[in-house]
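One chain of protein is taken out of this complex; the other chains stay put.
And now, chain A:
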Amino acid sequence: MAGTTGTDRAVTRRAGRRNALAGVLLGLGAVAFVDETVFHQLLHWHHFYDRASSAAGLVSDGIFHAFSWFATVAALFLLAALRRDREVRPLRVVGGALAGGGAFQLYDGLVQHKLLGLHQIRYVPDVLVYDVVWNVLAAVLLVVGLVLLARTRRA
């Protein structure tokens, strides 16, 4: 039955990739959710629009908003399919979510905030403290996520 085990291995590989992808997409959606609820609605550090927003900032916001909703919906369908196939590997999903969320937060913190200057975490004089906390937290999430992904590579 060499053929069957070959197929099994291919299925396991595909399931592994699908668990990781579902996690990454879920992580992106979660970051967007935290941004909207915590930073916009609760803390009021971020606003629907502020005068500091450039045209590029508005476009990047729009793409992020649209894609994060899409990522959330896609992740839920992927997870539903994995459950249907009895292939959910929770640790791998969590690893993907931490890596995806951490990677996006790090990209946001380094490229969008500092390199492009599209927007800031909070509009205060000593934003450096916020930047350090933000990026270190992001890096920790990313590393933990990547380690989890590496360790759950085999089912």
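Here are a few things to note about the model shown:
The definition used in the following text is that contacts are C-beta pairs under 8 Å (C-beta built on N, C-alpha and C of every residue); 3 or more make two chains touch, one makes a residue touch a chain; residues count from 1.
Note that in this section contacts and distances are computed from a predicted model.
Protein name for the hidden chain, per its UniProt entry and selected from "tRNA 2-thiouridine synthesizing protein D", "L-cystine ABC transporter ATP-binding protein YecC", "XdhC family protein" or "Cytochrome c oxidase assembly protein": "Cytochrome c oxidase assembly protein". When the missing chain is restored to the complex, the residue among A:Leu58, A:Leu91 or A:Val111 that touches it is A:Leu58.
The missing chain lies against chain A, touching residues 3-4, 7, 11, 14-15, 18, 48-49, 53, 58-59, 61-63, 65-67, 69-70, 73-74, 76-77, 80-81, 84-85, 87.
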